[in-house]
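Quick one: this structure, given as structure tokens, is what I'll be asking you about.
Only one protein chain is missing from this complex, and each of the others stays in its spot.
On to subunit A.
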Amino acid sequence: MKARVYVMPKAGVLDPQGKAISHALEGLGFAGVNDVRAGKVIELDLTETDPAKAKSAAEDMARKLLANTVIESFRVELA
């Protein structure tokens, strides 16, 4: 079973990368971009076949390693 972990800078945490991307989009002439936040996606291929267990395992992994919950939030989706 595959799980996708989305890791994003927490609301209120400065995201200079997102800001830089926003400026670059503006420079390319894309109008109407209010804000950009940049995070990362981590794909996990798990042996677990039970969706609830797989999700809970992925969340545990996110809390312990994949995200730093002081500065990042995460969300797990099963694929």
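Criterion: a contact is a pair of C-beta atoms (placed from the backbone, for glycine too) under 8 Å apart; a residue touches a chain by one contact, two chains touch by 3 or more; residues count from 1.
Simple rule for what comes next: contacts and distances are computed from a predicted model.
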| message | Not counting the visible chains, the remaining one has a UniProt entry; which protein name from "Nuclease SbcCD subunit D", "ABC transporter permease", "SufD family Fe-S cluster assembly protein" or "Phosphoribosylformylglycinamidine synthase subunit PurQ" does it give? | response | "Phosphoribosylformylglycinamidine synthase subunit PurQ"
| query | Of A:L14, A:L28, A:A52 or A:A79, which one is in contact with the hidden chain? | reply | A:L14
| field | Where the unshown chain meets subunit A, residue by residue | value | 9, 13-14, 16-17, 20, 65-66, 68, 70-71
